[in-house]
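Complex shown without one protein chain; remaining protein chains in place.
Chain IDs A and B follow the sequence of writing; residue 1 opens each chain.
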Amino acid sequence: MGGGIWVVGEVDAAGALTKVSGEAATAARALGDAGGREVTGVVVAVEPDGAAASLAAFLPTVLAVRAAEMADRAAAAVVAARIVALAAAVQERPAYFVLSAKPDGRDLAGMLSALLEIGVLVNATGLTWDAAADSVPAGPRVEMQPFGGRVLTSSGFTGERGIILLRPNMVTAEPLAQPGSVEECAPGEVVDLPLVRVIERVITESPGPSIEEARVIVAGGRGVGGPDGFAGLRELAGLLGGAVGASRAAVDAGWIDYATQIGQTGKTVKPAVYLAFGVSGAIQHKVGMQTAETIIAVDRDPDAPIGEFADLFVIADLAAVVPALAAALRARAG
Amino acid sequence: MRIVVLVKPVPDPGEERLGDDGRLDRSVTAVINGNDEYVLEAALKLVEAHGGEVTLLSMAPAGITDPIRKALAMGATRAVLVSDPALAGACSWSTTQVLAAALRTLEYDLVLAGADTSDGGGGVVAAGVATLLGLPYLSHARRIEPLDGGVRVERLSAAGHDVLEATLPAVVVGTQLLGEPRYPSLRGIMGARAKEIAVRTLAEIGLADRPVGGAHATTALLAARQPAPRGSGRVVRDPDPVAAASAIVDFLVERRAL
Partner (left out) sequence: MRLPAGGRCYDRRVVAAPALGRLTDDQRAIRDAVRTLARDRVAPRAAEIDRSAEFPEDLRVLLAEQGILGLPFPERHGGLGADLLTVCLAIEALSAACATTGLILAVQVLGALPLLLAGSEEQLGRFVPGLASGRDLIAFALTEADAGSDAAAIRTRAVRDGETYVISGGKRFISHGSVASLVTVFAVTDPEADRHRRISAFVVETASPGFSVSRLEHKMGIRGSPTAELAFDEVRVPAANLLGAEGDGFGLAMRTLDRSRPGIAAQAVGIAQGALDVAVAYAGQRRQFGKVIGEFQLVQGLLADMDARTEAARQLLYTACEEIERGAPDAGRWSALCKLVAGDAAMAVTTDAVQVLGGYGYVDDFPVERMMRDAKITQLYEGTQQIQRLVIARALLARKP
């Protein structure tokens, strides 16, 4: 039997497991079932128990590693060193790692790749297991959508090992019928990577569901015209029970913060409804939201690219439509 | 400050395609990866404020110099291009080893890299490079500030940002929040011709007999197809905003979103 599959749980600043980790665990389980490989979760954190328990909802076994250093050291280096030590210590060395494709996961993947001398497949939008083919042995097949989604590719590892980074919101997390067990683990001999001190953690964003988890997103682009325009979008988002997103143009212009940016260099979202105002729909943005179930766009430019893939394209002046829509929604509710 | 900026020539976004051999078609017009322009801008601002030089480091086929010339035109001092036929089809692990080996031949205080690449790259190489060189690694930067013998970085977090510090030399990965890259001035363009692009083969960076390059790729593309097009949508053109709003509400109801 080949080496197992490890899912590294991603832990947020509060010590909680991020949503994508459940998705990664679900995808890894499917791989394990198809390929006959054991799937294990790993959580490395200052206080790993909570996140490990959350990950155990999805995996039969989760290894929890306590790392006090993460309190004031940049996480990736601490986690990578311990994962490598743990991987060397266990009976059967893991063959595959499934991580989040978010920035923390990418940092970790790069370090693991160098420490373990194995390859990485990034931005996975789907994972399957397949028998051997041309240049690759039986193993994971990673689906990606490079070039702004114009192509769908399937890739594999030429060897028996590899690291896979999964994009958020591509796989639906499915918990096990019975949660698995958490095992506290000390990784043994850890060779530390150069450590980076965390001097301060600054909280500026209001807590609340991130746009990656919102069911409805009301997004604004260049056509919104300024920060004031976003007030109207916030109101709509409130009325629809959703979150506010933005295109890069609006973020670059300083009208709204980067956390709301959707697209190639921002977040990927898969809401039930994506309602876009003044968003041109250029490819860099499209990649971040094209899998939304329903896309509605409002823009006064009949040639905006978003018109080509929106389910409903309303050619109108958004400055007038936004308040009119808010009024219509209020009337319905009232 | 001696800063090395890792730059990757990529196909012009929107023009990327796969060749018949399943590899990225390199004959398409190449530009500097968008994210690399942001860190290059940050590097140029740092040397403008604190003195020093910016060197570009790239791994790419030999003929692709236009994007590097443009980066030189923005203000970098020189470029080092690692080029070798063996590198065609190289995976990110090879790239990591190549860039680390090339950095071992250079002198620097700071290595900057962009977050990820528009041609499908995942932004994992810089972390690997830092690991191979035993350097501190600071990522997702929205601000970079030199300190005496060190660097301070504001790293984006889910809730705001973390302030990180490390000694130099270090590897820093930046984001678009570092600031809009400048257009190269025409003077810069005309001056770029005189700047050096030093080409290095694998042997010249000490990787002659190492398993790097396309023949040793750790990953392989197995299939590529076009995704199914999203069905054509409805268009509403109504000068009356109330009617337009009504159309939206009706559509949301139809789609069971309300």
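By definition in this document, a contact is a pair of C-beta atoms (placed from the backbone, for glycine too) under 8 Å apart; a residue touches a chain by one contact, two chains touch by 3 or more.
Keep in mind it's a predicted model, so treat the numbers as computed, not measured.
Among B:M190, B:A203 or B:A223, only B:M190 touches the chain left out of the display. The set of chain B residues touching the chain not shown comprises 14, 66, 69-70, 73, 183-190, 192-193.
One rule holds for everything that comes next: only the chains that are shown with their structure count from here on.
Mean C-alpha position of chain A lies 20 Å from that of chain B. Across the complex, chain B is touched by residues 12-13, 74, 76-77, 80, 101, 103, 106-111, 113-115, 117-123, 133-136, 141, 144-159, 162, 165, 193-205, 207, 210, 216, 240, 248, 252, 258-259, 264-265, 272-273, 275, 283-284, 290, 293-296, 298, 302, 307, 309-317, 320-321, 323-325, 327-329, 332 of chain A.
Remark: chain B residues 13-14, 16-18, 34-35, 91-93, 96, 115-116, 118-132, 134-140, 142, 152, 154-166, 170, 175-177, 180, 217-227, 230-231, 233-239, 241-242, 244-249, 251-252, 255, 257-258 touch chain A in the complex.
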